[in-house]
Structure formats: structure tokens, C-alpha cells
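Removed: one protein chain of the complex. Kept in place: all other protein chains.
Then we have chain A:
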Amino acid sequence: MNYFREGFIWLNDPLNWTNPGGLLERLEEHLLISGWAVLLGCVVGWPLGIWLGHRGRGGGAVVTVANLTLAIPTLALLTILPLTPLGFGKPPVVVALAVFAVPPLLANAYTGLRQIDPETRDAARGMGLSGGQLLRRVELPLAVPYLAAGLRTAALQVVATAALAAFVNGGGLGQIIAAGFGVGMSNGGGGQIVAGGIVVALLALLVEALLAGVQRLVTPPALRGQRRRRPTAAAPAG
């Protein structure tokens, strides 16, 4: 518990928050990177998942892709992408994180459209709705809870994984921990390491709680009763 006390002492120093490269700056970076990554993931994952779900094909492929991404170490992607034409800096980190955001978004969009009762579809078609109208007026509204669940999983995963961007100097809160390890345990880095860990963990928990609330808000009251387990394919936060 001695180390935790050192961590809190570190957190108590206002300079550690406001310094260049301090907690506030890193937090801003962290949220910026995560936000872009989730956005990129949505742009790729949602249309694809919705299209596949609308067509009703490719489910096996979706599951396979989602499972395969579990095996790719985040660290590898984070180190490989800067060496490609993407170059160094934030873009490769955002792309790497987006790669891990796509599978939950894709899989949930797909299942969200597939779980709709076929009779509902038939009824809508019988009323003369075209494919596009069916998608916009019937399928998408009914799939909103699933889309929200996917977004929640993806966002949490990205916020948690963004801590690893520190390995390649990509910025974010992980940098606090990395700097602590750099200082070394015997030189008082321990407190900083623990403090960084606490802040990253708290941020992840906060994001999770916030998005759980959002998911509840957008779920129509009629659907709230049937609680769905979150997809077990969600990787532990990298």
C-alpha cells in the first residue's frame, strides 16, 4: 500500500497536472486520439455491418474477423503502422486503435439488423416499403439498442487501449506511466506509475459508466426489460 500512497502524493501535486506533458495535456491527447479512432471505426464498421445485416449474408465472415482481431497484439499494430507511409505521430495511432474498434461495431450492427423479427420485415414489405425505406424506417430504429451497445464496447476498448500508444510515443495518458517506468522505480518513479495507472483506470470506468447511461437512454423502454449480455468476443481492454 506504500506505493499507492506515493501515487496519491504524486496526484496531489498541482504541477503534475498543469506542467507541459502533465496529466491535463495527456488527458486531452488521450480523448482526442480515442475520439478520432472511434469515429473512424464507426465510419467503417457501421455502414458495412448495416449493409451485411440488411442483405442477411456474411455473418460467418463477421464473426471470424471479430475473433481474429483478438489474436493481434495491439502493441504490434502500434509499432508497425508508424513504419508504413502513415508516418509517425497521431495518425498511425488513430488507425491502429480504429482497427480494434471496428469488430464490435460491425458485429453489433450486423446482429442488430439480423435479430429483427422476419415477420416485421414481411409486414413492412407488404405495406409497400422499398428496400431503402425498410432499412431507414423499420430496421435501423429497431437496431438502435444494438448499435449503442457496439459503440459502448468499441469506445471503452479504444479508451483503454489508447494507453498503449505510449509505447510508440503516441501521447495519451499511458505516457505518464511510461515516463514513470523511464524514471525508474528506485528514483521515485513508482509513485508516478501508480498515479498514471489510477488515472487511466478511473477514466475507463468513467467512460464505461457514461456510455452505459447513454445506451440505456437510447434503448426504447419496451426493449429495456430483455437484458442482453454484451458480446463475449469483446477483448480485454488491450
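Definition applied: a residue touches a chain if its C-beta (ideal position, glycine included) is under 8 Å from a C-beta of that chain, and two chains touch if they have at least 3 such contacts; residues count from 1.
The rule is short, and it goes like this: contacts and distances are computed from a predicted model.
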Choices "Cytochrome c oxidase subunit 1", "phosphoenolpyruvate--glycerone phosphotransferase", "Ferredoxin-like protein" or "Quaternary ammonium transporter" - which one is the UniProt name of the chain not shown: "Quaternary ammonium transporter"
Contact with the hidden chain (one of A:W17, A:W51 or A:F167): A:F167
Identified contact with the non-displayed chain, of A:G56, A:P73, A:G89 or A:P141: A:P73
Residues from chain A at the interface with the omitted partner, ascending: 3-4, 67, 70-77, 79-80, 83, 156, 159-161, 163-164, 166-168, 174, 177-178, 180-181, 185, 190, 193-194, 196-198, 200-201, 204-205, 208, 229, 232-233, 235-238
